[in-house]
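With one protein chain held back, the other chains of the complex are shown just where they sit.
Moving on, here comes chain A:
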Amino acid sequence: MLEARLEQAQLLKKVVDAIKDLVQDCNFDCNDSGIALQAMDNSHVALVSMMLKSESFSPFRCDRNIALGINLTSLQKVLRCAQNEDILTLKAEDAPDVVNMQFESADNDRLSEYDIKLMDIDQEHLGIPDTEYAAEISMPSSEFQRICRDLTALSESVSIECTKEGVKFACSGDIGSGSVTLRSHTDVDKPEKNIDIRLTEPVALTFSLKYLVNFCKASGLSDSVKLCLSSEVPLLVEYALSNNSYLRFYLAPKIGDEE
């Protein structure tokens, strides 16, 4: 039996909004440590990894490991029936056919309840290797979103170059080229505006902007975003949530033909 109560429905709403263009159907793996999701997009270019720790819920109860196979479009439809501030309760039996969702309005006595039919999804659990990244960049998520959106107008790909001077997002397309450079920056009054660059060696990689723009839909979940790069490994884009929960995206780079 699973019962998980989320103080604000908007957390799940935003997570689903952020990933549903990458993944259509996926398993929500529930166990006593929380609810996890891991899925690759159709073309195996990007991977979403979500972890909502049990501490993010109050209370959280999960007696057995349950995989809830859900169509994200259906889930989004139901979650649209919830207000951002509603209290959301997820419930499922041990061998469930449906997942039950209750939305309680905090300021009036409205209680709505929905059941979503589950699907049997054959999904592999993929081990993501621990990586020591050559560069780790933390920046305001809105800043990253703006850069991706601006550069999409010019090109399909962006090169991210990280040196000790700063990080440079550059692209070039049919109409011309453009770049945005950020330097380390500490704002004492507004720590969420900090830009922090940790570098062990310079790194430059190129990525598809279409995917990055897609990842940026998670910007509403967290004020800051962390980009981790190493040459020849996928980019990690992490949105940290409270209680050590997170939403991570991995993206395979683009490389030039060197033949």
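Following the convention adopted for this analysis, contacts are C-beta pairs under 8 Å (C-beta built on N, C-alpha and C of every residue); 3 or more make two chains touch, one makes a residue touch a chain; residues count from 1.
One rule holds for everything that comes next: contacts and distances are computed from a predicted model.
**Student:** Match the chain absent from this complex view to the correct UniProt protein name in "LSM complex subunit LSm2", "F-box/LRR-repeat protein 3", "Serine/threonine-protein phosphatase 2A activator" or "N-acetyltransferase ECO1".
**Tutor:** "N-acetyltransferase ECO1"
**Student:** For the full complex, which residue in A:Ala4, A:Ala46 or A:Leu88 touches the chain that was left out?
**Tutor:** Per the contact definition at the top, the residue touching the missing chain is A:Ala46.
**Student:** Out of A:Phe28, A:Phe103, A:Phe169 or A:Tyr250, which residue would touch the omitted chain in the full complex?
**Tutor:** Here the residue in touch with the unshown chain is A:Tyr250.
**Student:** Hey, which chain A residues sit against the chain that's not shown?
**Tutor:** Touching the missing chain: residues 40, 42-47, 124, 126-128, 157, 172-176, 206, 208, 234, 250, 252-257.
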